[in-house]
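Worksheet for the structure shown next.
Excluded from the complex is one protein chain; the other protein chains are retained at their positions.
Letters A and B mark the chains as written, and numbering starts fresh at 1 in each.
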Amino acid sequence: MQYVDEFRDGELGRRLAQRIAAAAGPRRQYRFMEFCGGHTHAISRYGVADLLPENVRMVHGPGCPVCVLPIGRVDLAMQLALEHGVMLATYGDVMRVPASDRMSLLNAKAQGAAVHMVYSVTDALRLAREHPGREVVFFAIGFETTTPPTALAILHAQQQDMRNFSVLCNHVLTPAAMSKILESPAVPGPGAVELDGFVGPGHVSTVIGSAPYELFAREYRKPVVIAGFEPLDVMQAVLMLIGQVNEGRAEVENEFTRGVTRAGNLIAQAKMAEVFELRESFEWRGLGQLPSSALRIRPAYGRFDAERRFALAHRSIPDNKGCECAAILRGALRPTDCKLFGTVCRPDHPVGSCMVSSEGACAAHYSYGRFKDIDVVRA
Amino acid sequence: MSAKRDYHRPLDMRHGLIDMTHGAGGRASAQLVEELFGPAFDNPWLAEGHDAACFAAERGRMVLATDAHVVSPLFFPGGDIGCLAVHGTINDVAMAGAKPMYLAASFVIEEGFALATLGRIVASMASASRQARVPVIAGDTKVVEKNKGDGVFITTTGVGVVPEGVQVSGRRARVGDHILLSGRIGDHGMAIMSCRQGLELQTPIRSDTAALHELVATMLQVCPRIGVLRDPTRGGLATALNEIARQSGVGMMLQERAIPVGAGVQAACELLGLDPLYVANEGKLIAIVPPTEAQPVLDAMRAHPLGAQAAEIGIVTEDQHHFVQMTTAFGGRRVVDWLSGEQLPRIC
Partner (left out) sequence: MCLAIPARVIELRGEAQVLVDLDGVRRLISRELIDEVAVGDYLIVHVGYALSRLDEDEARRTLDLLARGGITGRAGAAGAQ
């Protein structure tokens, strides 16, 4: 695959690993948060952490939209499916998130709810066209990469005067979450760490551009390097972050120059602005209520807003008492610090959402990195 | 005008539909056997017309296996539910080291199912059975009411004989053994994915569905001591290896670079957020063999059309946790875990 395979070259990876080890030097610890779930996945899947020296640690951040979806919002989707009898179209990952009473959308489907897994919002539109007598609701989640497609879908629905389609909007904003993490440096909990910098999300940045991160670099004096999703991209970004830390710089650098510009995708930004407005505040699992961190559908498109259409009221539901997703999402605890990890909470029976999505810190560690927790005698 | 004597209107294979009488055990059921199954499978047992088939017992150990097939869609690039049902059970028997002898097939058909479609499926089964030289000698048909079935479900049961000296079992992987794979992974699962609604991929991926018993026979001839044979079907290569690791109480270390994946499968997986290690295969096998036998067995596999891309993909290690680990193509190490639930495509 062109422009993919080259960025997975193992030989270049080894060379980069050597450069990183040389640059990091033994004198200090480096803690970088990879904000985005896609990066968590890449690091796990390719074993990148294995190639980094001991004193460079990657901390998993909350950039996994499934992981930050609060139970209360999944409950709304369940209500729509079970009580209002809608056809609920949703991405695959979301179907396993355990909501109230440990029930997930997958369980609801087994009980007869019309829950349909889709790969794209266009599939949800098609479902609505094929079933004119049924209400179809698209359960929209995601950061700024998935938001423009949802905006387009709503615009289409309006153009075609669709009467049975609406969206349950849970789109959230990356800069808001990063602010929150940066505002609470001394996070309580064992293993609480000061962060030295961020690996910035690649595809979100193709949409929003690199400009929005300049604020963090300036105000909080933390370097940000925007990275692509292949393992060489991530390692390159780590090398650049180490360079900034060593030189006492705090700037926004772009490793993913082949996809990201400073301004971003203006067309996508315009579509988002057309259809969505900021919510005053929104609950994020693990981060609490964050101001100006999420979007809702503008009144002009109100008939496509499932919350309005079905008069849904959000209830905040607390997480399971033993669940440490909140601290893990903030990077304050490691998956192994949670008492439920690997026992009660595992990928096939997850308690919290960090275990459901394959990008969640816990799932990624369980599926890919578990061998490191155990003292395996190396050959 | 005299009516023709003993005239029974033949099945309308072009426009007819299955109805409840076809499963009731009466004349309509018999007609299905006489006019469809019998001629298609064409063997003396079915011609006898008994419910049960009688055959001479073999000496030695025998193997019995059964599998239900519920695949949707019924027809996909490279195959259909019919040949899948034949290959699947032949493979189950072969993975026990046995030579498959006979198959039985039972059908649960939904009311309203087109006879023409049933005809196509049966023809495909018959062809697969003939090519494999494993006859379908007994069967059954039931019909369920409309909307109580997904078109048709087929269950096949197979019986086979284990040659003297062959001892194949999931418990027989030993530390130091080599892990062999007969070819590229992910073809079947991705061929199915390409048909499912909402995906609209125009790919050249075809299911790899095939009967593996003759490949197995060649391998056992070269090395009767093969300890483990397994076909990585649902759950893919990763799941099969984890099962074996647990059964044998060992660990495994794989080399990602050595695992063959077709370019089309790789690309389709990338686009959909799936991992080829967990995608189903229907014409591939894993063999775990003592180190000295690895090369001869590999050579034998490669000499057979169904093993042309065979490769050595890893070794069995000492590991009390029974981890299946892998050195990634990129160079780092990771665990290749069990599949949890169904593999849901990633969006992220």
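Following the convention adopted for this analysis, contacts are C-beta pairs under 8 Å (C-beta built on N, C-alpha and C of every residue); 3 or more make two chains touch, one makes a residue touch a chain.
Computed from a predicted structure; not experimentally measured.
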Which of A:H116, A:H203, A:R330 or A:R346 touches the missing chain? It is A:H203
By the document's definition of touch, the residue of A:P53, A:G72, A:P175 or A:G259 touching the omitted chain is A:G259
Full-complex touch with the removed chain, picking from A:R19, A:H84 or A:R279, is A:R19
Contact residues on subunit B toward the hidden chain run 200-205, 263-264, 266-268, 270-271, 273, 346-348
Across the whole complex, the chain not displayed is touched by subunit A residues 1-4, 6-7, 9, 12, 15-16, 18-20, 23, 36-39, 41, 63, 65, 91, 119-123, 142-143, 145-146, 148-149, 152, 201-204, 206-207, 210, 225, 229, 232, 235-236, 239-240, 242-243, 247, 251-255, 257-260, 262, 265, 267-268, 271
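Everything that follows uses one rule, which is that only the chains that are shown with their structure count from here on.
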Counting only contacts in the complex, subunit A reaches subunit B at residues 1, 4, 8-10, 13-14, 17, 36-38, 41, 44-51, 64-66, 91-93, 95-96, 106, 117-120, 123, 126, 142, 146, 231, 346-348, 357-359, 366-371, 374, 376
In their shared complex, subunit A is touched by residues of subunit B numbered 197-199, 263, 266-267, 270, 272, 275, 319, 321, 323, 325, 327-335, 337-338, 340-341, 344-348
